[in-house]
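Quick one: this structure, given as structure tokens, is what I'll be asking you about.
With one protein chain withheld, the remaining protein chains of the complex are depicted in position.
Think of it as A and B in the order they're written, each chain with its own count starting at 1.
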Amino acid sequence: MSANDGGTFDAGARPDFWPDFWPGFSPGDWYAIAADHDVIPGHIYRTTLGGHDLAVWRTRDGTVQIWRDRCPHRGVRLSLGEVAGDELRCQYHAWRFARGGACTYIPAQPAMKVPGTIHAEVWPAAEAGGLIWSGIDPQGAPPALPAGTVVRALPVARPAAVVAEALAETDWPGLALVVQPADAQSAIVRGVATDGDCLAADRLLRALRRRIEQNGPEQNGGERGA
Amino acid sequence: MILYDAHHLAPCYAVRLLAGLLGVPLTLAPMDVYPGHDDQTDAFLDLAPAGRLPVLIDGDRVLGDWQEILAHLALGHGPAWFPADKPALIGWLGLARDLGGSAGLARMIDTFGAAGDAAAARAEADRLLDHAERHLWFAERAGGQWLLPRPTPTIADVGCFVFIAPCEDGGLSLRDRPALRRWCDRVRFLPGFVAMSGVFPPMANTPR
Partner (left out) sequence: MQEWRTMTPDPILWNDWHPVAARCTLDPGRAHHTVLLHVPLVVTIDAAGTIIARRNDGAPLQQCERYGLVWVCLGTPVQPVLAIPEADEPDRPPVVVGAIGVRAAGPRVIENFLDLGHLGYVHAGYLGDDPQTRVLPYDVAPLPDAGVHGGLIATRCRMYQPKASPAATEGFLVDYFYKVERPLATCLYKDNPVHRDRFDVIYLFVQPVTEVTSIAHPLLLCLPDGTTPAALRAFQQIIFMQDKPILENQRPARLPLYDGAELPIGADRSSVAYRRWLAAIGLRWGVITATEAAGAPR
């Protein structure tokens, strides 16, 4: 099976239109989508929340920008591009977007004043408890987690609702955990270790992932990593 | 030095990349391995009986293994890249070779229709990428930047990079491997970095 025989391609796995709502994902909630340390200067971090691809980066003063991971021009993921000072540059045509999403420069037409209608889609952003939070239309403040050290995020190839249910079945002494619904088939477990023992937390979470992924049918289309 | 080279083969890229990082000029002898079969001609097999690219000619020495070539270049031009007293170097170079048979194979199957089982190659690559991701995350937390706990990169970083950076060409994903993505950026921004198609070099005229 290869690209050349189409065998590994499933046209239906990633629909072009995602619903905003599904079990485990609601538009009024904040979700942790990264750790503070994930978004280092000059780097574009990428993740997916509720089926929406996000590109996350910082301006020079450290302010987090969370944008839809899609250039409004021709749909290319902005996370393929580059941070240029206080702007993000798309890899495809090097359009530049400033803090707040406004497009500031189009190299193909350098003399053109860029219309105000051209801008990246900006998502709500908050930093709290060592994590970076976003959501569609989140209300109030992000959940307050106990003080501790942010543990390594663990992606699980099962829907968020399934992962949350598995988490709820066990006590997690010393750990405060939250679930990021990624796409319809995968979720990411994030959290803090109140005792600071990230290695122990990682062992526990990897064991949890093995248990969850052993159960239930293999789902298609979720990306799996780390 | 003459390098028998095919642009898209990751092991060839590893040699070009290290040469760029070391500032060592290479004379490239391009080989058409697809759709041609320059690597299966009598002349090439006389030179390199294993029929594998790349091959480096340095004076009267003929080096026919890509990791041997990396070590050779590093020993001659930048010993810090080849810390022979660190056993972990062997481990990560081994991982790089395993990535070649998994992530690298998936890329060749998906792109050029090479023979092989892409799904099995991706499953193996996922395991190896998970391992590298976890290692680099904890390395970063301890203040490290590279695969080995050293202030500067080694040939192990080069050897793994050439398979990891273009792995999405082969249907793998770096989305949930943020430490690997950061490490790829660190390699891309090293002075002397050269690209291969599928790996974008730093953009020109970008204020940093």
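Observations
Here is the rule we use: contacts are C-beta pairs under 8 Å (C-beta built on N, C-alpha and C of every residue); 3 or more make two chains touch, one makes a residue touch a chain.
Keep in mind it's a predicted model, so treat the numbers as computed, not measured.
Interface note for the absent chain: among B:Gly23, B:Pro79, B:Gly94 or B:Gly113, the touching residue is B:Gly113. Chain A meets the missing chain through residues 2-7, 9, 11-12, 14-20, 53, 70, 72-77, 80, 91-94, 106-110, 112, 117-118.
Across the interface with the omitted chain, chain B contributes residues 7-8, 30, 32, 34-36, 38, 110-113, 115, 166, 168-169, 171, 197-198, 200-201, 203-205.
Following the convention adopted for this analysis, only the chains that are shown with their structure count from here on.
For chain B in complex with chain A, the touching residues are 109-114, 116-119, 122, 126, 129-130, 133-134, 137-138, 140-141, 171, 173-179, 181-182, 185, 189, 200, 202-203, 206-208. On the side of chain A, the complex with chain B involves touching residues 1-4, 7-8, 34, 37-38, 40, 42-43, 45-48, 80-82, 84-85, 89, 91, 94, 152-153, 155, 182, 188, 198-199, 202, 223-226.
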